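Questions regarding the structure given below will be posed in turn.
Entry: chain A
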Amino acid sequence: MEITTGWYLVLGALLFVIGGTGLLIRRNPLVMLMCVELMLNGVNLSFVAFARQLGDIGGQTVVFFVLVVAAAEVVVGLGLVVAILRRQPGATADDLSALRG
Partner candidate 1 sequence: MVDTLVFIVAAAICLTGALGVILARNPVHSALMLVMTLFGIAVLFVAQEAHFLAAVQVIVYAGAIVVLFLFVIMLLGVDRAQNLELSILPIQRWAALVFATGSLILLVGLIMVVNEPVTGAEAMGGAASGDENVRLLARSLFSDYVYAFELTSLLLVIAVIGAVVLARKPKEIQGAVVEELGDN
Partner candidate 2 sequence: MIQLVAAQSASSFPVLNALIIVPIVGALIVVLLPNSRPELMRPVGAIFASIAGALSLYVMAQFSIHEAGFQFQSVQSWIPNLGINWHVGVDGISLWLVVLTGLITPIVLIAVDPHHDPKPYTAWLLLLQAGSFGAFLALDLFLFFVMFEIVLVPMYMLIGGWGYDDRRYAATKFFLYTMAGSALMLVAIVSVATLSAGNQDITFNVVELAQRQALSTNTARLCFLAFALAFVIKVPIIPVHTWLPDAHTQAPTAGSVVLAAVMLKLGTYGLLRFGLYLFPEASVWAAPTLATLGVIGVIYGAIVATMQKDLKRLVAYSSIAHMGFIVLGIFAFTTQSLEGGVLQMINHGLSTGALFLMVGMLYERRKTRAIEELSGIQSAAPVFAGFFTVVMLSSIGVPGLNGFVGEFLVLIGSYETRRWWTVIAATGVILAALYLLWAYQRVFHGEPTPEDEQTPDLTLKEGLVLTPFIVGIVFLGLYPKPLLERIEPAVDDLIAHLEHHSDYVQPDIGAPVVVDENHGSEDDH
């Protein structure tokens, strides 16, 4: 069986969808952040696959930037989670729903 680019893309898509689904079903903000990471990794895989297919290094470069973005997001996101959980220990995503309507 030839492993074509398509397989990589499918795998990327699966990771993206799993990440997205996880974000929808999990209440732990930390796990939700991890799910976002999963989604980003799915995209990264697609980028690399496309880059390979195209024979273009640009796709890989982009992945590099995505890594940076992911890192920045995680830093800030974890900061937020820390700030919140420090004041509301054990709070889940669903507990943060005072604003509504």
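Quick note on selection: all candidates are chains of the complex that A comes from, given by their letters.
In this text, a residue touches a chain if its C-beta (ideal position, glycine included) is under 8 Å from a C-beta of that chain, and two chains touch if they have at least 3 such contacts; residues count from 1.
Model, not experiment: these values are computed from the prediction.
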Exercise for review: Among 1 or 2, all from the same complex, single out the one that touches chain A.
Suggested key: 1
Practice item. Would you mind writing out the residues of chain A in touch with candidate 1 in their complex? Key: 1-3, 5-11, 13-22, 24-28, 30-31, 33-35, 37-38, 41, 44-45, 48-65, 67-72, 74-76, 78-83, 85-87, 89-90, 92, 94
